[in-house]
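Every protein chain except one is present and positioned as in the full complex.
Here is chain A:
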Amino acid sequence: MRRYSIFAVAREALRYHSGWEKAWASPEPKKRYDVIIVGAGGHGLATAYYLGKVHGITNVAIIEKGWLGGGNTGRNTTIIRSNYLQDPSAAIYEKARSLYEELSADLNYNVMFSPRGLLMLAQSEHEMRGYKRTVYANNLQGVETRWIERDEVKSLVPILNIDGPRYPVLGALYQERGGTARHDAVAWGYARKCSAMGMDIIQNCEVTGVRTARGKVVGVNTTKGEIDCNKLAMVVAGHSSVLAEMAGFRLPIESAALQAWVSEPIKPTIDVVVMANLVHGYMSQSDKGELVIGGGTDGFNNYTQRGSWHHVEQTTRALVETFPVISRLKMLRQWGGIVDMTGDRSPILSKTPVEGIYVNCGWGTGGFKAIPGSGYAMAELVAKEYSPLAADFSLKRFKEGQFIDESVAAGVAH
């Protein structure tokens, strides 16, 4: 694999860009792998990458039914933050956020990480108390966040209407090193490195069955035939219940549609990410100039990647009230993804009832920010059977009642 660099750009500029290689190979599957990962989203690819980089396991296949990064990884609004309330969440999300800081250099691929700052607006007394509590928790966890008063909020976001009248802004939870990244680039960067390490990324290949013998995984059936493995990692987000069913167990997961949409591109208007959880909307501006907007999840089980219209209406209405200047913008396009929701709104990184099968799912509406940390922890879990970062996110917590409750802290989908 040739390195990307300023010299490579200059060299290619001189020869009509004829020398760029394919970023990753598209091999036919082998008969057998040490580890098969189902799902080439960010989490599956990152798991593969750290398996190779940290644990030296490279006889790995990543099997994807569509195209890599075509699931939620390519459909999200790219918000990155680690201002969660509970200690296990702070640990894994902050690990992820800190890996994002170096990710472009590590992957030799520009993931356009932009730590532009992120604000969660407090628009009620209750929210204000909640966010102050989060700030105290974050300070103890070593996550850098602070509470800012409304004047500072207004100076960071001049287009914000802080006076209400319905929901005046009382202040905000501010994470200065939160922000966004380029979602496709995260998937592509990991894929390129995995391919360079000799791993097989097999696209347009659906896993249709899981084979087990005496309680242990043997391999998978796919639309490209049977493939054997020692270990199997299911990293399929909204399709986790479908994969689990193939292996004969159930998960505490429900799949639902979450949507996002973008406006026509405009001049730079807002250079931070703003989340207004009370009114259920959030907004940032992409490098192309589009305002990127998201809101809430549908309440019913759904695999269609099509969400309900009234969520678009409600969120847009709320944001027009929050940012009056956007009221005459046209919305360009809207799309949906299928998110994997758990009851405590925290992910699952766990062994399963079947020996050799591991799951990484339940990231729901907020797993883009977690990709590097999740992949790091999942690789450790698969390679060594234990990962300190993943330990609290095991399936056992549902039986033991050891929930990692982030449902109040998160409030809105992001």
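What we mean here is this: a contact is a pair of C-beta atoms (placed from the backbone, for glycine too) under 8 Å apart; a residue touches a chain by one contact, two chains touch by 3 or more; residues count from 1.
Assume contacts and distances are computed from a predicted model.
Engineer: Per UniProt, what's the omitted chain called: "Fe-S cluster assembly protein SufD", "Alkylation response protein AidB-like acyl-CoA dehydrogenase", "Putative ABC transport system ATP-binding protein" or "Sarcosine oxidase subunit delta"?
Structural biologist: Not shown, but named in UniProt as "Sarcosine oxidase subunit delta".
Engineer: Which candidate, A:T47, A:S82 or A:S241, sits in contact with the chain we can't see?
Structural biologist: Per the contact definition at the top, the residue touching the missing chain is A:S241.
Engineer: So which of A:S98, A:S308 or A:Q334 would be touching the chain we can't see?
Structural biologist: A:S308
Engineer: Residue by residue, what part of chain A touches the chain that was omitted?
Structural biologist: 239, 241-242, 245, 250-255, 299-304, 306, 308-310, 343, 398-400
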